[in-house]
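One protein chain omitted, others in place.
Labels A, B and C are assigned to the chains in the order they are written; within every chain, residues are numbered from 1.
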Amino acid sequence: MILFDPFFWEVFISGLLAGVMYALVALGFVLIFKASGIFNFAQGVLALFAALTLVGFQTGQVPFAHLLEAVFGLHVTHWGDGMPTVLALLLSLFVMIGLAWLIVKIVLRPLVNQEGIILFMATIGLAFVLEGVGDLMWGANVKRLDVGLPEGPSDFLLDHTGMFIEKLEISAAVVAMILVASLMLFSQYTKMGRALRAVADDHQAALSVGISLETIWWVVWSISGLVALVAGVMWGAKSGVQFSLSLIALKALPVLMLGGFTSIPGAIIGGLMIGVGEKMFEFYIGPMIGGATENWFAYMLALLFLLFRPQGLFGEKIIERV
Amino acid sequence: MTIATQDAFTTDDGRLIGPTLLEVKGITLKFGGVTAIENISFDIREGEVRAIIGPNGAGKSSMLNVINGFYHPQEGEVWFKNELRAPMKPYQIAYQGIARTFQNIALFKGMSTLDNIMTGRFTHMSSGILAQALWKGSAEREEFVNREKVERIIDFLEIQQIRKTEVGRLPYGLQKRVELGRALAAEPKLLLLDEPMAGMNVEEKEDMSRFILDVNEEFGTTVALIEHDMGVVMDIADRVVVMDYGKKIGDGTPVEIRKNQVVIDAYLGISHD
Amino acid sequence: MVSTPSRGPVAETIPKLLQRNSSEFGSSPAYRVKEFGIWRSWSWNQTEKEVESLSLGLLQCGVETGDHIAVIGSNRPELYWSMVAAQSVGAIPVPVYQDSVPEEMIYILDHCNVKYIIAEDQEQVDKVIELGKRLKSLKKTIFLDPRGLRKYGKSELMSFSDIQKLGLAHREKLLPDLLKRLEEQNAENTCVMLYTSGTTGKPKGVVLSHKNILAASYSSSQFDKLRQEDSVLAYLPMAWVGDFIFSIGQAYCTGFCVACPESADTMQTDLREIGPTYFFAPPRYFEGLLTTVMIRMEDASSFKRLVFKNFMDFAKIVGPKILDNKPVSFFERLKYTFANFIIYAPLKDTLGLRNVRVGYTAGEAIGPEIFDFYRSLGINLKQLYGQTEAAVFITQQPDGEVRSDTVGIPTPGVELKIDEAGEVFYRSDSSFVEYFKNPESTKSTKDSEGWVATGDAGFIDAASNHLRIIDRVKDVGKMSDGSFFAPKYVENKLKFFPTILEAVVLGDKREMCTAFINIDLTAVGNWAERNNIAYSSYQELAGNSEVYEMISGFIRDVNLSVSKDPMLSSCQIHRFLVLHKELDADDGEITRTRKVRRGFIEDKYSDLVEALYNGAFQVDTRTEVTYEDGRKGHISAELEIRNVEVFEPKLELT
Partner (left out) sequence: MIYREAGDFKTTYKADQETFPIRLDKVGFWLSVLIVVFVIPLFLNDYWEKAVFLPFFIYAIAAIGLNILTGYCGQVSLGTGGFMAVGAYSSYKLMTSFPNLDMFVVIICSGIVTAFVGILFGIPSLRIKGFYLAVATLASQFFLVWLFNKWEWTYNYSATGQITAPERDFLGVVVTGAYSAPWATYLFCFGFLFIFGWMARNLVRGHIGRSWMAIRDMDIAAEIIGVNPLKAKLSAFAISSFYIGVAGALYFSVWLGAAEPTEAFSIDKSFDVLFMIIIGGLGSMTGSIIGAAFIVLLPVVFKTVLVGLLGWPTDIAEFTQIILIGSLIIFFLIKEPHGIAALWRTLKQKLRLWPFPY
């Protein structure tokens, strides 16, 4: 009986844990989408960028070192042996907030009232810029990221349940859950949060709350910056900081299609479904068809799903007025 | 409504109107709990100008949307050319010979006036993808035959000078005209106009009424239109249906409608110009 | 291949010329019209067939020799065919101005007791129907465009195409009769009857024989070496003698192609598409065009404006020389060629005048700088002097000796003489037969030896040996001090300022000259925008004090130049006012050809005239106006009157 198979539970739980991460990133999307109707394709690269910055600060790299060397022949790579992780985290957060501000001013404001698809393509462009800048600042080599999270398998679980589960994943999940919870609280109980949801319904309403649209955008982009940072840290710590990190984050896209672009619970449940789904599929079906199915499973799932429920699990029904 | 039983009918200005072209019977349309249209029946006869009037939210537009297949009513039947019409998609209905314009212009902003009206010929063009790709023989000929038909409409609507202008850049009045042109290009049996004169000044309204009458007369096209401007309606309509809160409260010639007490109370009382 | 038609009239009537062209030029285009988005064309062959079927149709309708057939509408090939068809069956075509209101029409239609009317569309038919019973002699109305006419189920209404079908249906039966009528005709038969819009009194029907038309057409065609390959855009009213000569007379003599625009408001684009080689336009057209050119250039980038200005100034010096094959330095020619590529050619191209080989203007004097502008671009724009009675051509300017202030030398075959009163007389084969049903004015205009009085005062310019026209004889009056009063002369100088649309100079038998000014709304409006002067109406703009400033400045300049001519120095303007409404043909203030009706204006605005002479500086007035739909209304206004500086005559001998 499958339910007593520890492997099943191992796969199931690690799926859930991964799912929480997806949910977290997805949440970033949802916030931005609700507040500014933008489908932020750059979310993944944001995570990469955040992680790169963090590592940079930690290890005390000089930004644009290569460029400086190439252009001015300056040969400086480090300004010292780095700073404590907490400080680095804070600084990176500030960077992300500043970045959010730039994005709003340079990209979003000129594109206000454009069709969603145009904004979408703009964020693809943005993704490229960020990737380029990130690499140019900190170099494209794979970096090890250590924020002092526990590593190795959780002996406790191994001993008692025989399940092999990374501590890192657990702690990541915990952090993610905390963040998710606080975000939900934020959007439920703070003035800003209400404003955000107001904008989603209509822009005038938001203004009546007395907060300018740009501020709201800034806030949401900062938040998704924070989310990106956390996601970047977790994934970075797990598999090193490199370009593929931005692709992992793309996993959040099918999550959204599943959960619906406008629903926070949708994002969470969708995330968990995908997480579990892809692990299960890989574990049970994967071997028969050559494995490595994570790359596409989520997308195919979402695709099939959309055929029957275009608005996703929790998204509002799209009614076309004639 | 004694009219409905007659199979031919004489208008106020003494024109004889043909047999029934389209008839809706007991249409009821609900959105969730809300009832947009409640048990409405009326007919549209060949060659007439039929007006549907009523205050905002009376369900006029919904009625058009039922006729050309955007909405599928919960109850009731639509009879077209004396056949009960099975539920259809709008594009199938287009092939049946029903064209329409929209209250808020629905042109293809990215295309020129000419192309917009050419799209109206879609139901008349059949050459296959390969023929199109090679642009030889049938495909090319078909294109030019239809181009000429379209040019006649452009000439008819007196919009030669904007032939190759992108419609997005045209003033409102002209856009309305182009949209009418697109509907005409389909050479429809029945032409549905949703507030063709909304937001026009007096002069533009006069032009538009003239065009509508000319269409009706030149091509013998049956016209059903929604309009707010009572003056216009009374001038150009042969028969009028009056709706209020999704119900039909009157049906008859302009003269009769003017006399109809229910209508006066419900609608004419309020000025709508 | 360049085929200039054989010298001298090969045929003695227009219909016979049609046969000649059909056999000689067969498949080359005779008519084009922009319709349904493309230029539909008819070869001479097809034209002949079209005209034939139409003639047969007319025969079937019972048209008789000598009947008058009115043709009302804008320039369409079908309407030109109608006129030729009418001639073919021995009837007399009478083109009528399509913009005239029924009241104006009734006189003409009744005067020539019209039997048939060929009208373009519903608009014209409605007018005819409105006149209804008052047209006793009318038998049938034929319409071109059936649109909106279906419901008028009247038996006396028939569509153009139906007439042609009718004709073809009975071809065998009717053809002999048609051929017989064609044979019987000769040069003396009436070719067309045109009503002169007469600056005073009722219009007169000028009867022109085939001889008149063909003589004028041939000599002028040869004068300018018109070719069969040429093409012309027919956009001027068909009822105007000029259009008849260009679009039928010369077209049939030389066999060139006549193109008709899609509609009045697409004329400019159609002109560009067709790019005619032979072009006529009244001075006001060239004025208007120049104004728009300048206005459009205003918005160009400063650099472009600089280049444009530089090159145009350069062209003013060199262009005319090159056009007249006068010697220019190599460098000049080089620069001109370059400038031509950069500016002139593109400009001409966008204006649609690039291919123009021969261009004419006439009817009014044209401003020197306007005239020079076009010539400096390399457009061979010339002036001619003519009138309906002469089938247009009296004098015209030969290539190489073109000037803005003369009207050229007599057209071949025309004799010229000037009597002691300064009035110009001419005699030629092209001078008209008679005024229809009006022997006495015929007598008063054309004497027994065939000399025709033009009614214009003029003299032969000693320097150029060209004719120079001062003014209408009757308008050349005497001031109270006995000196010479030539209002038109001054008015024209005024009208050369783009901001002045019309001017009426008064002063006959008075001690000094004064003037009414009509501002040009486009030009002034634009000027107002640039100097951000707000205005809500023509009237308000006209009354604006800064506008007054500008105008009085211009008048001062004019006075200065007038003062230089001792003969006319007394015609300087002392006081003026700007009229609160545009002079309008519908109000009878100007003719359809936009000639000022002096007398009429003087008594319509008698109150203003009085104010001009009683020294007042303010005057209230109330004026009747006629709207497009014929309704009448009133506008009242308070007008300002200003004095202008005048100068002592300089007695330098020039």
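Following the convention adopted for this analysis, contacts are C-beta pairs under 8 Å (C-beta built on N, C-alpha and C of every residue); 3 or more make two chains touch, one makes a residue touch a chain.
Source: prediction; values computed, not measured.
Engineer: For the chain that does not appear here, which of the shown chains does it touch in the whole complex?
Structural biologist: Result for the missing chain's touching partners among shown chains: A, B, C.
Engineer: Out of C:L109, C:L174 or C:L347, which is the one that touches the chain we can't see?
Structural biologist: In the complete complex, the chain left out is touched by residue C:L347.
Engineer: Decide which residue listed in A:V133, A:M192 or A:M280 touches the omitted chain of the complex.
Structural biologist: Result: among the candidates, A:V133 touches the missing chain.
Engineer: Just name the one of C:A30, C:A119 or C:I274 that touches the chain not displayed here.
Structural biologist: Spelled out, the listed residue whose C-beta touches the missing chain is C:I274.
Engineer: Per the definition of touch given earlier, which of B:W79, B:F122, B:F156 or B:F219 contacts the omitted chain?
Structural biologist: B:F122
Engineer: Please give every residue of subunit C in contact with the chain that is not shown.
Structural biologist: Interface residues of subunit C facing the absent chain: 32, 37-41, 272-275, 293, 296-297, 299-301, 304, 308, 342-343, 345-350, 352-355.
Engineer: Need a quick check: the contact residues on subunit B for the chain that isn't drawn.
Structural biologist: For subunit B, the residues touching the absent chain are 68, 70, 89-91, 93-95, 99-100, 102, 106-111, 115, 118-123, 125, 127, 129, 132-135, 139-140, 142-144, 146-148, 182, 186.
Engineer: Residues on subunit A that touch the omitted chain in the whole complex?
Structural biologist: Touching the chain left out of view, subunit A contributes residues 39, 66-67, 70-71, 106-107, 110-111, 114-118, 120-122, 124-133, 135-136, 140, 247, 250, 253-254, 256-257, 261, 289-293, 295-296, 299-300, 302-303, 306-307, 310, 320, 322.
In this text, only the chains that are shown with their structure count from here on.
Engineer: Most central chain by CA mean?
Structural biologist: Ranked by how close its C-alpha centre lies to the overall one, first comes B.
Engineer: Counting only Cα atoms for the centres, state how far subunit A is from subunit C in Å.
Structural biologist: Roughly 77 Å, centre to centre.
Engineer: What's the distance between the Cα centroids of subunit B and subunit C, rounded to whole Å?
Structural biologist: Comparing mean C-alpha positions, subunit C is 46 Å from subunit B.
Engineer: Mind checking the centre-to-centre distance between subunit A and subunit B? Centres are C-alpha means, answer in whole Å.
Structural biologist: Their C-alpha centroids are separated by 51 Å.
Engineer: Could you check subunit C for residues that touch two or more other chains and list them?
Structural biologist: none
Engineer: Give every residue of subunit C touching subunit B within the complex, in rising order.
Structural biologist: These residues of subunit C touch subunit B: 35-38, 147-148, 150-151, 262-263, 265-266, 269.
Engineer: Taking the complex as given, what residues does subunit B use to touch subunit C?
Structural biologist: Residues in contact with subunit C: 114, 147-148, 151-152, 154-156, 160-161, 163, 214, 217-218.
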